[in-house]
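Just dropping this structure here.
Apart from one protein chain that is not included, each protein chain of the complex appears where it belongs.
Moving on to chain A:
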Amino acid sequence: MYSYSIRTLDELKEFLYQAMRLEHATIPPYLTALYSIKPGVNQDATQVLRVIVVEEMLHLTIAANILNAIGGTPDLTRPDFAVDYPASLPDGETDFKVGIQAFGREALATFLKIERPAQRPIHLVGKGLIHRKTSPHTTALGNDPRHEDLHFYSIGEFYSTIAEGIKYLEAEAHRVGTTIFTGDRSRQITSEYYYSGGGELFAVTDLKSALEATELIIEQGEGDGGGIYDDNEHELAHYYRFDELVKGRYYQKGDQPGHPTGPQLQVDWEGAYPIKANLKVVDIDIKKDPELREAATAFNTRYGEFLQLLTRAYNGQPTLLLEAVPIMFEFRNMILELIRNPLTNHPGKNGCPTYEIPGSTKQAAVTRQAEVRA
């Protein structure tokens, strides 16, 4: 049995990098599903998805804050940062694949799995990590960075391991009269730059704030200890927001998980564009759909520039986050362009963003411009 505890600061940094990668990996599927919804329908689903996308961005930033707090260097331009879809995520004793697809029942089933509250059943407690079932060629998330073939039982367990690692390493540091929280305070992103993100963004500077940060991520995703709300009884956890759409009913205070009793809501399961799931740029016929192919490539390039901008923002230039806002509007327009146009060689299917981010780390014009303005 392999012990999955974190015992060194370098290990913790790598776990936090993987956490950022994991948080980011949920954004493209949610964002694509959101923009696949046809105008004028699925108002409730649109709101749910929008809220959750924004909260995932918050989680990404929180993970960056923790990494910065312990003197790490967030890097969203590492060649493996953006994942190759479909990617696999832990699902208890097995794993499942998350991909880029239109809003619909199938997408929702996947989203529920992503946010699933998962505590180990008694017979597995203390049994170590789980072996991957998916092909080693599939991008795996929520796994142990030291053992690509082993994954955690759930995302919650992955974060608990990080929290335990922080506690252990800080206690060790204390024993020799020091601390692991040596990061530059000015690298922290605060609510000045990020709010209305379904939670307060706060600076991580010590053990207390670091543990609060990990708890916030877990609770917003899964709820607090199996309850439908997060810790302040104020916000519904992601899992139950998706569950509302499946059940066609809102949760209200006092409801038990799985049994919403609030007002009914309407979901139009046909109200999304039929996009080709997990499309790759090479799947778009360069002769028949040259414009679509160009649009897909342009989006990927722009997305790569966006990740570079975020990297700089998380590395001491938080004001650059303000420049990221208009880029998000560009994304909406670019994604809609892809999603609303048919693919000639896939009859009945429309295009979609492929999120194949160029590995190039050279500084793009946009970040230079943003820097000058900032």
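Here are a few things to note about the model shown:
Methods note: a residue touches a chain if its C-beta (ideal position, glycine included) is under 8 Å from a C-beta of that chain, and two chains touch if they have at least 3 such contacts; residues count from 1.
FYI, contacts and distances are computed from a predicted model.
According to its UniProt record, the chain left out of view corresponds to "Glucose-methanol-choline oxidoreductase protein" among "Ubiquinone biosynthesis protein UbiU", "Glucose-methanol-choline oxidoreductase protein", "Multiple sugar transport system substrate-binding protein" or "DMSO/TMAO reductase YedYZ molybdopterin-dependent catalytic subunit".
Set against the missing chain, the residues A:T73, A:T134 or A:T190 yield one that touches it, A:T190.
Residue-wise, the contact with the chain that is not shown comes from A:E235, picked out of A:E235, A:E305 or A:E323.
From the set A:Q47, A:T94 or A:Q256, the residue in touch with the chain omitted from the display is A:Q47, counting the whole complex.
Seen across the whole complex, the unshown chain contacts chain A at 40, 43-44, 47-48, 50-51, 54-55, 190-193, 195-200, 234-236, 241, 244, 250-252, 262-263, 325, 329.
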